[in-house]
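If you scroll down you'll find the structure; I have some questions about it.
Missing here: one protein chain of the complex. Every other protein chain is in place.
Up next, chain A:
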Amino acid sequence: MKKLALALVATMASSVCAMAAADVAKSPPAAPYQQVSKLVKLPDFLPGMGQLFVDPATLPAGPFLAYDHDGKLVSTIYMLPIKDLNPDTRFDNLAAPGGNVDHVDVYYNAGHPGVDVPHAHVVLWHVPVADQARVAK
């Protein structure tokens, strides 16, 4: 009985994740997500990342949802200020609505409007490495 309950919970959780992923799979994602280039003055399509959407209430960490030129979700990006990577600050329970993750990139960014301090980009790619070219430029 206990196993059955666990299986049911796991199935429900999986379904919720699948539904969440479906909600954001195509651009534009539903509110509260908003187009980053309409929130701050940045190019609408960022080479290497794509077209970004974010819930402003989650800044600076995000998640930022990144779409290719066809409006297909390619990655979920978290932006973590370097100064906040210290013993007194945590980033817990960040939303991850994008579904399956193929691989992860982590790299330094000097800053940009919206997150105007040096920070780390943690990129959950939902597409294979070869498909990153879809947002290269």
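In the analysis below, a residue touches a chain if its C-beta (ideal position, glycine included) is under 8 Å from a C-beta of that chain, and two chains touch if they have at least 3 such contacts; residues count from 1.
Please note the rule applied: contacts and distances are computed from a predicted model.
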Listed names "Succinate dehydrogenase / fumarate reductase iron-sulfur subunit", "Branched-chain amino acid ABC transporter permease", "V/A-type H+-transporting ATPase subunit D" or "Plastocyanin/azurin family copper-binding protein", with the criterion being the UniProt name of the chain not displayed: "Plastocyanin/azurin family copper-binding protein"
Touching residue (missing chain; options A:25, A:42, A:59 or A:96): A:42
Omitted-chain contact residue, chosen from A:31, A:57 or A:110: A:110
Missing-partner contacts on chain A, residue numbers: 40-43, 46-49, 107-113, 116-118, 121, 137
